[in-house]
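Here the complex is missing one protein chain, while the rest keep their positions.
Up next, chain A:
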């Protein structure tokens, strides 16, 4: 009952967004903004093997940089959250670097690392790592001292405390941070793919623009939106699997 109502509300919002798009397209009446139906049609007509290749590369870049950010930021965040001395070293670094526009480092990364995947993934990583680090640290800080004491009194050592208490306590926030980071990651991905290189959805979209092939361009945009949506749903599913107590 609840599930079907939820499904309905999703379908309704998709319809709402598409009608909005349709209205704007009709109003503007410019080949640069086709309505939803022509756009979907172009998604069917476009050379799929080509689009799939770019979609794969983009997905790989986003997931790779998200994984890298998690591998580095989660342990650091957990450690900083539980060890004020380490945090007092880490926090100023994070705060100083947070407002620096990491995207501006893209040219530097290209000079140093070339125009391959590493450059784009490094910049995406730099943009999202802070977010995950700060969220994880704040979550680790808020674990009630009593909970740690009581598990310690059962004979838990340091490693067990991290595994049994600190990591699971922060897991919901880590997943939320990943979800939020996903949006920034895809934006930066697009940007990084439009500069140099010849692969990824960003390239595909821009290539469509330059060839004035608006059908291909919109197919690329829809593919990118679809990628974001699927990854977002995957993260929700991950939360469903890993945090069953959150659903109570």
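The rule is simple: a contact is a pair of C-beta atoms (placed from the backbone, for glycine too) under 8 Å apart; a residue touches a chain by one contact, two chains touch by 3 or more; residues count from 1.
To be clear about the criterion, contacts and distances are computed from a predicted model.
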item	value
Listed names "4Fe-4S dicluster domain-containing protein", "Molybdopterin-dependent oxidoreductase", "Taurine import ATP-binding protein TauB" or "LutB/LldF family L-lactate oxidation iron-sulfur protein", with the criterion being the UniProt name of the chain not displayed	"Taurine import ATP-binding protein TauB"
Residue among A:91, A:105 or A:243 touching the omitted chain	A:243
Candidates A:25, A:74 or A:169 - the one touching the absent chain	A:169
Which of A:156, A:180, A:195 or A:209 contacts the chain that the document leaves out	A:156
Option from A:147, A:212 or A:234 whose C-beta touches the chain left out	A:147
Contacts of chain A with the absent chain, listed as residue ranges	144, 146-147, 149-156, 160, 164-165, 168-169, 171, 243-245, 248
